[in-house]
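Can you keep this structure in mind? I'll have questions shortly.
The complex appears here minus one protein chain, its other protein chains still in place.
For subunit A:
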Amino acid sequence: MTLIGWAQIALVVAAILAVAIPLGRYIAAVASGRVGWLRPVETLMYRAGGIDPQQGQGWRLYAISMLAVNAAGFLLLYLILRLQGMLPLNPRGFEGLSPWLAFNTAVSFVSNTNWQAYSGEAAISYFAQMAGLAVQNFLSASTGIALALAVSRAFARGGVSDLGNFWADFTRVTLYVLLPMATVVGLAFVAMGVPQTFADYASATTLEGAAQTIPLGPAAFQIAIKHLGTNGGGFFGVNSLHPFEGPSALATALQIWSQAVIPFALCLTFGRIVGDLRQGRALMLVMLGFVLVATLAIYAAEASGNPIMAALGVDPAQGNLEGKDVRFGLALASLFTATTTGASCGAVNAMFSSFTPLGGLVPMFLIQLGEVLPGGVGSGLYGILIFALLAVFVAGLMVGRTPEYLGKKIQAREIKLAMLAVLVLPATILGFTAVSLVLPQAVASLAHAGPHGLSEMLYAYTSASGNNGSAFGGLTADTPWLNTTLGIAMLLGRFAYVVPVMAIAGSLAAKVKSPEGPGTLPTHGPLFAGLLAGVILILGGLQFLPSLALGPLAEHFVMLAGQTF
C-alpha cells in the first residue's frame, strides 16, 4: 500500500460524494414529476401505452406492473439472442445462442445481474448487444430505482395505499436520469479510447508479422450504462480489463464513479422524500463505511501478495499481479472491486479468481451481506431499508418498546416479510451450492481442486443470487445445469426478494405516522448507524461464515503453509 494509492482512492470517493449530493436532490425532483425537459417523449410513451401518470397504484398493482414490464423485456431479449443470426448488424455472422444460454443471459440482464456465461466479442452481434443487452441495462436499472421510490414514499405517507405510478416513475427515471448520464459518460469513454463504431473487426499484421484480429463495436454507450445502472455485463469477455473497455486508469476511475454515484445519491433522495435529509445521510454513511473498510482489506491483501510466488523468486514489491493489468494499479483495482461487489455491479477490472484468498473473500462477503453497501441502483436503498427495519426491531427488543422507523410502527407482519426477503439469499446461495457440490456434472465445471474449487462454486451462486454478476472466472459456466440453476438463482434473488419488500411498503403506507416521543430511537445518529452496521454484519456473518471458512479462509492457511493443488 502506498500513499499515492490512498490519494487515488480518496480522490475518486470525493468525486462520488460531490456529485451524489446534488444528484440525490435532482432524482427527488424527477420522482415528483417536476422535471420535464423531454416532456414530448414522455407524453408519447404514456399515450402509446394508455397510461395515466397521475393515477396512484397500491403495492400490488405497482409490483404487477413492474413484473409485467420485466417479463416483456425478458421475452424480447430472449428472442433477440436466439434469432441474432437472422438480424442485422452482425458482421461476424454469429448464430443464435443455445436455449440454455439465451435463458440464462436474458434472465441475467433483466434481473440486473449481468452474469456472463458467454464472451461478447466471440458470440454476440452488435445488434443483440445494443438493442438487446444494453436496453435491459437501462430498464433493469430503472426498475430498481422505481421500486426504491415507491418504498421511500411508503415511509413519507400515512393512511394511504398509493405508492405512486410505476409507469411514470419508470419512464421518468429512464429519460431524465439514466439517458442523459449515459450519453455524457459514454462520450467521455470514447474520448478515452473506448470504441463506438459499427465497423467489422479490424485485421492487423503485428510488428513481428503475426495476424491479429481486433474486435470493435458500438461499445462506449453500452459500457456507460453498464456502470451507471450497476449492471456490469461487459461488452467484451474480460469486462473492464479489456483495453477497449477499460483503456486507462482515468477510465477505470470514471467507471468506479459511475457504478457508485447513483446508489449513494438515492439515499439522499430517500431523505428528501421522507422530509428529513439526515435519515438518508445516515444510511449513506453506513454504506460508505463498509466500502472503505472493504477497500482497505482488499488493498492490504493484494499488496502483500502471495508468499508462494515470492518463494519462487517473484519480487513482492508490486504485490499480486496475476489477473491484473499494469495500467490500473492495485489501489484502483481494490476500490473498483469493493464498489462493484458492494454495489451489485459485477463489472471487474481485476480477476477475482487469481486474488489472494483473503482478497477474494472480501468481494464474496460483500455480496453475501445483501448487496446493500451501497447496493444496486434502487435495490441497494430498498435493501438497506429492510435492514433498518430489522435494526429498530432488535433495538426495540432490547428496551421492550414497539419499534418505530420514521414514525411507522414496525410490527409482526413487517418483520415476517422482512425475514422472508432476507432469507432468500442464504437459501438460494447455500442450497444451490450444496447440491452442486455433490452433482458430478456440476463438479466437472470446476477449474480448481481444494478449497479454491469450493470458492468457485460458492462465488457463482453468491453472485447470481445477489444479482451481482462477477465471477471466479475459472468455472465453466455455460452448461445446462449451471445456466439453468444460476438463472433460477438470479430470478429468486431479484423477484422473490422484491415482492415481500413491496408488501412491506404497502403495509407501511397504510399506517398513520405516530409523532416522535421522548422514547423514540433517533435513526439518524451514530447509535443507529452502529446498530444497522451490526445487524448487517451479524446476519451475513452467521449465514455465510461457515462456508467461507471452508473456502477462502482454508485456502489462506493452505497458502501460508505453501501447499498447492
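Observations
By our rule, a contact is a pair of C-beta atoms (placed from the backbone, for glycine too) under 8 Å apart; a residue touches a chain by one contact, two chains touch by 3 or more; residues count from 1.
Heads up, the rule we're going with is that contacts and distances are computed from a predicted model.
Per the UniProt record, the chain missing from the shown structure is "Potassium-transporting ATPase KdpC subunit", taken from the list "Glutamate mutase sigma subunit", "Multiple sugar transport system permease protein", "Electron transfer flavoprotein subunit alpha" or "Potassium-transporting ATPase KdpC subunit".
Between the chain not shown and the residues A:Pro195, A:Gly271 or A:Gly346, the one that touches is A:Pro195.
Touching the chain that is not shown, out of A:Pro40, A:Gly93, A:Gly159 or A:Gly313: A:Gly313 (per the contact rule at the top).
Looking at A:Met1, A:Leu83, A:Leu216 or A:Leu550, the residue that reaches the missing chain in the full complex is A:Leu216. Not every partner is drawn; the one left out touches subunit A at residues 4, 7-8, 11, 41, 44-45, 48-51, 64-65, 68-69, 71-73, 76, 119, 121-122, 130-132, 134-135, 138-139, 167, 170-171, 174, 179, 183, 186-187, 190-199, 201-208, 210, 212-216, 218, 220-222, 236-238, 241-244, 247-250, 252-253, 305-306, 308-310, 312-329, 332, 348-351, 353-357, 447-448, 450-452, 455, 472-474, 555, 558-559, 563-565.
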